[in-house]
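And now, chain A:
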Amino acid sequence: MEMIKKSRLHLPRVPARPGETPDFSYVQLSPAGAVPRPEVNSRARDMASLSVDLVRVLDDQGDAVGPWHPHLEAGELQVGLRHMLLTRMYDDRMQRMQRAGKISFYIRSLGEEAIGVAQGMALRPSDMLFPAYRQQGLQIVRGISLVDLMCQLLSNTKDMCKGRQLPVMYHSRANNIFSISGNLATQFPQAVGWAMAAAIKGEDDLAATWIGEGSSAEADFHHALLFAAVYQAPVILNVVNNQWAISTFQGYAGGEQRSFAARGPGYGMAGIRVDGNDFLAVYAVTQWAAERARTGGGPTLVELVTYRGAAHSTSDDPARYRAKDDAEHWPLGDPIQRLKQHLIKIGEWSDAQHQAMSAELEALVASSWKEAITFGTMTEGPRLNAALMFEDVFKTMPENLKRQQALSAAEQA
Partner candidate 1 sequence: MANMNMIQALNSAMDIMLGRDPAVVLMGEDIGYFGGVFRATEGLQRKYGEHRVIDSPIAEGGIIATALGMSVNGLRPVAEIQFADYIYPGFDQVVSELARIRYRSAGDFFAPVTIRTPCGGGIRGGQTHSQSPEAIFTHVSGIKVVMPSNPYDAKGLLITSIEDDDPVVFFEPKRLYNGPFDGDPNKPAVPWSTHPKGQVDEGYYNVPLGKADIVRPGADLTIIAYGTMVHVALAAAAALNMDAEIIDLRSLVPLDVDTICTSVKKTGRCVVAHEATRFSGFGAEVSSIIQEECFWSLEAPIQRVAGWDTPYPHAFEWEYFPGQARVTAALKAVMEPA
Partner candidate 2 sequence: MSQFTFKMPDLGEGTVDAEIVAWHTKPGDMVSEDQLIVEVMTDKAAVEVPAPVSGRVVSVSGSPGDKIAVGSPLIVFELTEASKPAAPPAPTAAPRTAAPAPAAAPAPAAAPAPAAAAAPASAAAPAAAPAAVQQAVAARPGRVMTSPANRRRASEAGIDLTTVTGSGPGGRILTADLGSAAPHRAAAATAAAADTTEIKVIGLRRLIAERMSEAKRNIPHFAYVEEVDVTELESLRMHLNHSRPPEAGSLSYLPLVVMALTRVLEAFPQCNVLYDAARGVLVRHRAVHVGIATQTPDGLKVPVVRNAQSLGLWEVAAEIRRLGERARTNKATREELAGSTITVTSLGKLGGIASTPIINAPEVAIIGLNKAVERPVVYQGAVAVRRIMNLSSSFDHRFVDGYDAAAMIQALKERLEHPATIFIPTVKSP
């Protein structure tokens, strides 16, 4: 082999652009059940291998194996399956509504449903969630009604954001879900601050936050890790590595040289790489990190290895930047299929039950949409009063805004 004699600009390799053969050989896999589960109070430096290996519970045959098996009751698994299925059906329907011109924009979580759902289920309702825009599973788990979510997408008279936010930027103070920004990565250090406050106040609630591997390049990500490590904040920092940031492959966010989970040990915190399409593994790792945080063990950086099955949003076409059949070659499968397979394997589910639940959820989504549009759409029905535009800039409306509110009203009269 020839020695490299001089520096050349290195460009991360993109495995398969359109027309090329999909290649996921770069994804480091561990066999299901192979990765040890350290005690939750272990020192970060003693478990650096967790950030390189891949925690998996479900094997290819649908069996749950190894030390990370969470041993959930069948009923819980069925609820998990239902939430994931509902998430997917909601996504599909909203995608179609965007194409029909009923909403302006949408982002699906196809293939990533296990993350929002399993993590949401593994946390307490009093834990504070700081999601990015692709964890709608969290909203479903926390019981936000489909009608409320849809009204947000429609910016209609029942919109929780009063028409001020792009679709999917939900929030729910009552259910401890922070407002999704739309600017990337900003929520990551905010979650750390929330967790610091919990520690200052001596409360045992924790904060969990999500970021895409692409946005982990932002300074906010590093601020979050630094502050979390310095103050040993009770926070779970989740990097959803779905391989793609719109058209930018994860290698450009630094994933080629080192796993994203390995940033954790670099800052002196636990870093765990987990199969993001394995409901049981995601649940188990989240539960482990939560217990660690609640018992003074500090933060955990979790890299959820998954694949963005759909486009980034309704505004892009992935066939223009990655191989068309890429998703079919993804080595970690589909999270819904894998949990379904496991439930059937343990005798707690059937195809018939699955079909019945699908039909029920399809009907729920349809009836929710019908109800949501009675509160107005972008083009029809009741509309929010534009005067609301001037509220909530400050707690008390200052004079200049009062004046502009009146001018705006006159403009529309």
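The definition used in the following text is that a residue touches a chain if its C-beta (ideal position, glycine included) is under 8 Å from a C-beta of that chain, and two chains touch if they have at least 3 such contacts; residues count from 1.
If you want to know what made the cut, all candidates are chains of the complex that A comes from, given by their letters.
All values derive from a computational prediction rather than experimental measurement.
J.: Among 1 or 2, which chain makes contact with chain A in the assembled complex?
T.: 1
J.: Give every residue of chain A touching candidate 1 within the complex, in rising order.
T.: The touching residues are 128, 130, 160-162, 164-165, 169, 171-173, 178-179, 181-183, 186, 188-198, 200-201, 207, 219-220, 223-224, 226-227, 230, 391-395, 398-400.
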